[in-house]
Every structure is written in structure tokens, then in C-alpha cells.
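Input: a single structure, listed below in C-alpha cells.
A single protein chain has been omitted from the complex, and every remaining protein chain is retained in its original position.
Each chain gets a letter, A and B, in the order it is written, and its residues are counted from 1.
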Amino acid sequence: MIYNLPFLTVVALIAIGMYAIIFKRNLIKIAVGITILESGVNLFLITLGYREGGVAPIFTNLPPGISPDQIPEKMVLPVPQALTLTSIVIGVAVLALILSFTINIYRKYGTLDAGKIRRLKE
Amino acid sequence: MKKLAFIAFVVFFFFLFYSAYEIRDFGNPPSNVKETFPDAKYKVTMDDRIIGKYNTTTGEWEYGAVEETGANNVVTSVVFDYRGYDTLGEATVLFTAIAGIMLLFGREKK
Partner (left out) sequence: MKNEEMNEGKMTVIVQTIAALLFPLALIFSFYVIMHGHLTPGGGFQGGAIGASAVVLLIVAYGVKHVEEKMSEGGFSVFESLGGLIFVVVAIFGLFLATSFLANFLVNEPIFGKIPGWGESPLNSGGILPILNIAVGMKVIGGLSAVVLILALISREGEEK
């Protein structure tokens, strides 16, 4: 059971982020929740690709003790890491866009509360 | 209404926690393609196929990223070669986000 702790951590992160998105009214808190949910998804991808006792899939300066005949079995999976790498940069771009929209909303309505914004709209 | 949403939230994440408890062992990705695809050219998963296999007798790579893309870093070869379209789409997303921010705030700078 304790060996599945990374998966449980992933679900905990996603739960925290989803709670902030659903039940919080402040737009900044919603942005923080989206970021936490994203990190949960990134951790899930990395966790899926981990192989026990594996090293990073890079052939330059391999740690000693890795011989050529045990190569595919002694390296972690590269494709989830590549997907995570793409996902992180997309997360940064989307977060910047969310924050700039939040700045615009605050200038127009003078509040960050999602419910009050809905009420102020004529 | 909010109470109902909270109950739905708790039930959903109870099932998600249960599935995280029942998922396969951590650190043991499935690597048996033989049973699923008996006619596969290489009897390995996609990731093992990308990492490659070194032939110790001939001294050459039989298949894999080092032989096909010439990069020692397998993650870079996946990002830019095997999944290059993915990177192109990601660059488009980055460009679009920055164009949106420029549209929002660019004019009122001065």
C-alpha cells in the first residue's frame, strides 16, 4: 500500500486543485488551484514512467555500473518525461494568460470575487 | 446546492483515491508486448523501442534514438524528433498566449 504513495499524492494534489477551482470565489485562488492541478497531472505522468532502479535516459556520463546489455531495462521511460516537459511550458503560458485576464477583470469591475462580477454585469 | 456539490466532490475523489490504491505497482511499467502484439517487429514497448538496444558483438545500435536521431539525450530526441508535431503545437500555444497578452496590454503601455 505504501508503495503506491506517489499515486495517492497525485490524487491528493488533484483534489486540492479541484477544490480550489470549484469552491473558491477569488480569481487568484482559482488560478492557484489550476496550477496545483497541473502539477498533479505532471507528477502523474512522471510517476507512470518511473522504473525501479532506473537512471535518466541520457547516454552522456552514465553512472558506473550500467552495462550495454541491460540498457532498456535500467532506464526510466522517456516519452512521459517529454510530455511533461511540453506540459510545463504550456502551463506557464496559460497561467500568464489567466493572470492578465484577472488584471483586466479587476480593472473593469474593481473586485476579484467571481460572484460579484456576475452581479455587476448589466 | 453547495452541500450537494461538496458531496459529489467527496464521492468522486473517494473513487479516485481507490483507483490510485488499486493501480499497478509503482516503478513497474508494463513491458510485455509479446502477448498483446505477437507480430510486432520489435518485441518491446514503445519506450524501450525508443531507448534502443546495443549489440555488444557488432558494436552498433540495433535500433533506438541514438541510432536514429544521433542524440545522446533520449528525452530531447523524443521532444524534437519522434514527437516533433507536439512541440510545434506547444510553440503555437506559447505564441498564442503571448499574442493574447500583447493584445490585452500592449497598447496602453505609453
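Everything that follows uses one rule, which is that a residue touches a chain if its C-beta (ideal position, glycine included) is under 8 Å from a C-beta of that chain, and two chains touch if they have at least 3 such contacts.
Since this is a predicted model, take the numbers as computed values, not measurements.
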For chain A, residues in touch with the removed chain: 56, 58-61, 68, 85, 88-89, 92-93, 96, 99-100, 103, 107
Sites on chain B contacted by the missing partner chain, in the whole complex: 54, 56, 59-61, 66-73, 75-77, 79-81, 84-85, 87-88, 91, 94-95, 97-98, 101-102, 105-106, 109
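Simple rule for what comes next: only the chains that are shown with their structure count from here on.
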Between chain B and chain A, distance of the C-alpha-averaged centres to the nearest whole Å: 13
For the chain A and chain B complex, residues of the former touching the latter: 1, 3-8, 10-11, 14-15, 18-19, 22-23, 47-53, 56-60, 68-69, 71-73, 75, 77-79, 81-83, 85-86, 89-90, 93-94, 96-97, 100-101, 103-104
Chain B - residues contacting chain A, complex: 2, 5-6, 9, 13, 16-17, 20-21, 23, 25-29, 31, 44, 46-48, 50-54, 56, 65-66, 72-75, 77-79, 82-83, 86-87, 90, 93-94, 97-98, 100-101, 104-105
